[in-house]
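Can you read through this structure? Questions will come right after.
Here the complex is missing one protein chain, while the rest keep their positions.
What follows is chain A.
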Amino acid sequence: MKDVEVSAKPYWEIRVTKVAIAGSPRSTSTSRSDRSTHAAKTPYAMSSDNVSTSTEFSPELRGRPKAAAKVLRDSNKEEPQLLPKESVQDMAKDVTYICPYIGALRGTLTVTNYRLFFRCMDREPAFVLDLPLGVVSRVEKIGGASSRGEVSYGLVCKDIRNLRFAHKQMEDSLRKSIFEILMKFAFPVSNGLPIFAFEYGQVYPENGWKVYDAQAEYKRQGIPNESWRITKVNDHYEVCDTYPSNLVVPVNIPDEELKRVAAFRAKGRIPVLSWIHPESQATVTRCSQPMVGVNGKRSKDDEKYLQAIMDANAQSHKLFIFDARPSVNAAANKMKGGGYESEDAYQNAELVFLDIHNIHVMRESLRKLKEVVYPNIEESHWLSNLESTHWLEHIKLILAGALRIADKVESGKTSVVVHCSDGWDRTAQLTSLAMLMLDGHYRTIRGFQVLLEKEWLSFGHRFQLRIGHGDKNHTDADRSPVFLQFIDCVWQITRQFPAAFEFNEYFLVTILDHMYSCLFGTFMCNSEQQRVKEELPKKTVSLWAYINSQLEEFTNPLYVNYSNHVLFPVVSMRHLELWVGYYIRWNPRMRPQEPVHQRYKELLAKRAELQKRVEELQRDVTNRSASSTERAGSPTRSITPVQTFV
C-alpha cells in the first residue's frame, strides 16, 4: 500500500494557470458547422480550431464500418472540399499552427480564393482548421527569422479569434510566402480582386433575394391606409441615396415637401415609417438628426412633418422623439451643423436621450471584451474583467432604449420618432429591437429576415464600412460591431423568452459568421442603391437562400406562436449575460449543447412513434370488432388525435 502523507498541499494540486489546459478543441459552432459541412450543400464550415473530421467519429458512425471507412478516406485528404468556383491558390507543408489550447501543431496549409485550410495529420483524429478568409481582419508578420529559421504570422479575426502560424523561411526569396498569397485573397478589395460572393454560384431551391418585398411587408402592416402612403419620391435614390426606394410617409405631405424636409435632415434621411401598431395606429418612425446647427436653425416643413406623424395617430396628442445619443454628444453635434429637435420648435413633442454611445466606443468595448475572453478566461476576476469592458452595459442601454420605445408605442399608444446622428447605426438597433418586441411576425425565421432586410439593409446600415469586407485597412475608424451588438441583444431577449422565437441560437451565430465570410451577397455594400448598382441579386447568392434550404437546423422546437404578445424583457444586469455560445465558442473546454431543444425533439419523435403504435392497435381493435358481431363501443371514434403543437 502506498503511504499516505498528509501534507499542506493536496495530493492533486489544482493547476490554476492562465494558460489553458489543452482541451479537445470543440465549440458550439463546431458541432453545427460540422453538421453543415457534410450536408453537402453547405458552403462553409464555421471553422473552429478543430472542426470537421473528428465529428464523424461519433459513436453512431463507429458502429458502421462502411461509413467509417469512407470518413477515414476523407479525413486523409489534405485539401478542403472546394465550393463551386473555389480554387486552391497555394499550399505549404510543414506549417505550424500554434493553438492557444493544444499547443503547436504541424501540418499542411492550403489557401484558396475563399478560405484558409490547415490540417494536422499527426493527430488522431486529424486536426483541422477551416476558416473563410473574410473573417480575417489583419495578417501580420511577427518578428524576423528566429533561431529556428522560422517566421511567424498572426491573423486577427473578426470573430473574436487570433490565430498564429509559423513556418520555415523561404530559401528562395523570390517565391512568395503562402502568407503573402493569403493576404492577397483575404483582402480582395484592396488588391483589385472580386469578393468571393461574386464568384460563388451555388444554386439553392429558393431565391433568398425574394424574401423581402417592401410593398408586401407594408401591406402586411396595413399600409397604405388613410393616414400613410407609399411614396415613389426616392425611386431613383434622388432624395436620399442611403434610403430604400419605397418610403412610407404621412398621406397629407406631398412629395415636394418631403424634399424640403430632406434638406433639413442629415444626409436627407427624412422621418419615415418603420412600423405601425395594428390597433392603436401608433407608429415607429426613423430618421437622422435635424440640421439645427449652432444657431438653432428651424424648418417649418420639418415641424409640420412631425406634426403630421403625430396627427396620423388619433390616440395620442403627443409625439416622442427618441434621440439614441447621450445628450452631450447630441449637443456636440451642433458644432457640425447637426443637433436635436428643440421642444420650442416641436410643440407637442417630447425629446428623450437614450445615452447610447457611438461606434467608436462600441469598437473599443469589443476590443476589450476580446482580450477578456480569448483565448483564455482569467479565472479569478472573470466578472469584474467583464464589467470593465462595459460590453453588457452597452447592450443594456440599447435594450433599455428599445424597451422604452416599445413601451411608449404599446402601453402609451403614442407614436415615436427615433434617430441618432445619421440614423443608420443606433437607430437601426433601436427600431429593429422595438419591432421585435412589438410584433411577433419578426420573431419567426422569415420575419426576422424581413426585419434585417428592411431596417438594416434597405435603410442603409453601412455593412461594407462597418465590417470592412475584403479591405485590409483594419484601423478604419468606420469599423464597428453595431450589428453584432444588435444580434447580441436579440440573443438576450431569446434567453428571457425561450419559447417566443422561431429561430435558435445557431441561426444568430450563422448570420454573424456569414456576415464576415463574404460567401453571400446579403451583407455586401452599404445601401440599397449600391446593391442595385452592383446587381447583387443577380450576381450573388443570398444568405437566406442557404438558411431557408435547411430550416430544421435553425428552428427552435419550443417556439409557441402567441399572436399579439408583446415582449417586455427585463433590462437589468441581473438577467443580461455574456453570450458564451458566441464569444467563448473557441474554447475547447466548452461543451457544445442545446440540450433542452435536443430533448424536446426527442420527445416529439417519441410521441410520433407512440401515436403510430396506438393507431395501429386501434386499427386492430376496430378490425376485430368489425369481424365480430358487435360493432358498438368501437374505440376508434373516441380516441382523439393528439394535438400537435408545432
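Observations on the model:
Assume a contact is a pair of C-beta atoms (placed from the backbone, for glycine too) under 8 Å apart; a residue touches a chain by one contact, two chains touch by 3 or more; residues count from 1.
Everything that follows uses one rule, which is that contacts and distances are computed from a predicted model.
UniProt lists the omitted chain of the complex under the protein name "Myotubularin phosphatase domain-containing protein" (options: "MTMR9 protein", "Regulator of G protein signaling 7b", "Myotubularin phosphatase domain-containing protein" or "Cell division cycle associated 4").
Here the missing chain is touched by one residue of A:L82, A:I230, A:V251 or A:V361, and it is A:V361. Screening A:K210, A:K300 or A:R599 for touch with the missing chain picks out A:R599.
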